[in-house]
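Only one structure is covered here, and it is reproduced in the block below.
One protein chain is absent from this view; the other protein chains keep their places.
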Amino acid sequence: MNVFPFLVAVWLLAVGLYGVVTSRHFVHLVISLSVMQASTYVLLLAVGYRTGAKAPVFADIPARSRIVDPVVQALTLTDVVVEATVSALLLALAVQAHKRFGTVDPDELGALRG
Amino acid sequence: MTALQAVALVLVAIGGGAVVFTREPPRQAVVASLFGVLLAVLFFLFQAPDVALSQITVGTVALPLMILLALAKIRQEEDS
Partner (left out) sequence: MVFLPAAVALVAGLVWAVTELPAFGHYTGAYGLTLQHVALGQRRATDIVSAVTFDYRGVDTLGEEFILFAAAVGCAILLRFQRDEEMAEAASDRAVARVERVRRPVRALSAALVAPAVVLGAYIVVHGHLTPGGGFQGGVILASATVLVYAGGQAVAFRRVSPEPVLELADGAGAAGFALVAIGGLIFGLAALQNFLPLGTQSQLLSAGMLPLLNLSVGIEVAGAVTLIVSEFVDQTLLRSRRR
């Protein structure tokens, strides 16, 4: 039971990877990529968790109470916003690819033409 | 690990599978938004309110919006 969150993270990574590899639509690929990103968030937060500890905000709890690790939360929260914009970049790529080559199937977008 | 956290983890695992196995992108955008909400609940249960706030705003507003706009443009190109 005490490795269950990590196993869920590995499952999300595997499922997302399967979705990326077997995708037939570029947008489906980008969304499966976001599932893979979610697996890293779950892993990071699970590593930093302490049983019985509170959230790392001292606004309303006494200054000496136990808190969960704030460093992994700092990493994850910037990551969430930034990966959304990177997904937007990939979607822009998909739109332009469709305009140029008329298809959104990743398997057919093989050769780069000038 | 509390029972709530276990339930949330199971829901997130099921949600991830649902997102990947929904093949049509318009439907997948909605399922991805729901997956985002489940993730945010999980983050709250892991005592991470900052991350949950980020996930709610990004995963339910920004990301599905960009997906649907890209799909609208692609379908527009196919129709014309």
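First chain written, first letter: the chains are A and B, and each begins at residue 1.
Rule of thumb we're sticking to: a contact is a pair of C-beta atoms (placed from the backbone, for glycine too) under 8 Å apart; a residue touches a chain by one contact, two chains touch by 3 or more.
Everything numeric here is computed off the predicted structure, so don't read it as measured data.
Residues of subunit B in contact with the chain left out of this view: 1, 49-50, 53-54, 57-58, 61-62, 65-66, 69-70, 72-73, 76-77, 80. Mapped onto subunit A, the interface with the missing chain covers residues 1-7, 9-10, 13-14, 17-18, 21-22, 46-51, 55-59, 63-64, 66-75, 77-82, 84-86, 88-89, 91-93, 95-96, 99.
Note that in this section only the chains that are shown with their structure count from here on.
With centres defined as mean CA coordinates, subunit B is found 10 Å away from subunit A. Partner subunit B is touched in their complex by these residues of subunit A: 1-2, 4-5, 8, 11-12, 15-16, 18-19, 24-25, 27-28, 30-32, 34-35, 38-39, 41-42, 45-46, 49, 51, 53-57, 67-68, 73, 76-77, 80-81, 84, 87-88, 91-92, 94-95, 98-99, 104. Within the complex, the subunit B residues that touch subunit A are 1, 5-6, 9-10, 12-13, 16-17, 19-21, 23, 25, 28-29, 32, 35, 39, 42-43, 46-51, 53-55, 58-59, 62-63, 66-67, 70-71, 73-74, 77.
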